[in-house]
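Here's the structure, in structure tokens; my notes come after.
Complex shown without one protein chain; remaining protein chains in place.
And now, subunit A:
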């Protein structure tokens, strides 16, 4: 990988891109393959960073490499100290150059190493280097006339990251940074604003949480509120003008920075009694209509934090209407719409907490009906919202007319829910893949968990039987559906009804028609067998299995997987049912398997089960099967006992 530049080997050389790709796949493996140790590798990297003949793009890559792998490459304090010192030295050497972006990358790397390593501020070495680096950054930030704006902006970001990691560490420099912010007219002013907003947030939070008795709030004649007593600061920090100045500058900032600063100011206002949330009022229209997702989200954060202290009822309503509109906007990506639909769902389900949105206007309810242009994920999500909405459940608006139009007399709203699932169902039945199937089963489960009506129980049975008939591979999903019902809605009788329906469905099918997907149906029967006999009809199952085995070809009877699934069903029956009532049927079935199957493992297992059933007391057999969760455990338990049984 190394190639020579002026006679010296360079770590990655011309092929640094390929090295980067391999490195990022797995750094430890990369080092292992090159037979390089981590503790020496960083020295090679530093050497190349000092090398003037190494390309700047390569150096940027090496710096990123250091940023991402501090814990791997700099695992002790000495190495860390050495690396930081070297990087600062190289940075200083770049002082007279125009390599601004490279200098920025050096600052970011030093900050990342100091903050991202496993060592913390209490270590004297890191402490010293961090303070020293912080001072360097302050110097850069304040030198608005000489330092390149990009570099100052990066220095602000580094300081911000340091402040986030160690809240309050940059507080003593707030005043100089504030002055620099006011002087700076370059586009990186927003980095100053962002930093100051973080410092301010930490200050007010500390004020609220601090137990120090020396903190007092002073009021001046002009109603300014100060945070820290003059005894702890060289000058007092006034909150109000800082907040208003930042708000004033927001219009010049990028959306991402606006979000960050506003978000911090929300925290400041929350913690400062003299600052009212109405200072955000002028931003509400913009936040409500914006296409920038984080800012749109901020509108909801403001609504949750301040409610009627900031929003009028109409404004809250407009916000919700905009959310519903965006969730249906054809020009937004599917990901946008799914995100917004998720938000809508929360508001629909928790409406008691968010006044005054107690009633969703009818025209907005319509927007939750799946449209032909919606994919299965969006359709499913909309149906969830519909099922959760009070309006839909009570049918208290124009759906009444729809019920009449469709001549639906009872349970109209559930009829419509199921009717609107038709689109996804068609995709499922056509075998149209993974996403419609997931959406279908999850939506059905959600409907039932929300409403659990007898009508839905009947419809669910019909739908699932249709699915099993048309797409037998989905029988595993039906099993899962039953298990989910049992776990999440234990009082429901639907699992028993489903099991009965599916057992009858399988039993009544000609054996030849199900052979192609036999595994699927057997899994269904295995699950069904775990329920009481009144629902799963174990004699029917056993009779059915006899027919299946008689129909199998000799090739099928060598299938290890098939044999095991057949025996799993037998095991399930033995485990959960009264053997004395099934003795003849289970015995004949096991005998048939052990004598006709040509696979040694299957024969052996069937033989053991047969011996157990015919030789041991049914209570003992049941106990063995119930104590063991896997067939292997059962086999093991049985082999110890059955061997001892004569014959």
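For the reader, a short list of remarks on this structure follows.
What we mean here is this: a residue touches a chain if its C-beta (ideal position, glycine included) is under 8 Å from a C-beta of that chain, and two chains touch if they have at least 3 such contacts; residues count from 1.
Simple rule for what comes next: contacts and distances are computed from a predicted model.
For the chain of the complex excluded from view, the name given in UniProt is "AP-5 complex subunit mu-1" [choices: "DNA replication complex GINS protein PSF3", "Enhancer of polycomb-like protein", "AP-5 complex subunit mu-1" or "6-phosphofructo-2-kinase domain-containing protein"].
Looking at A:177, A:284, A:310 or A:463, the residue that reaches the missing chain in the full complex is A:284. Residue A:441 is the one among A:441, A:521, A:537 or A:597 that touches the chain missing from this view.
Summary of contacts with the chain left out: across A:52, A:78 or A:98, the touching residue is A:98.
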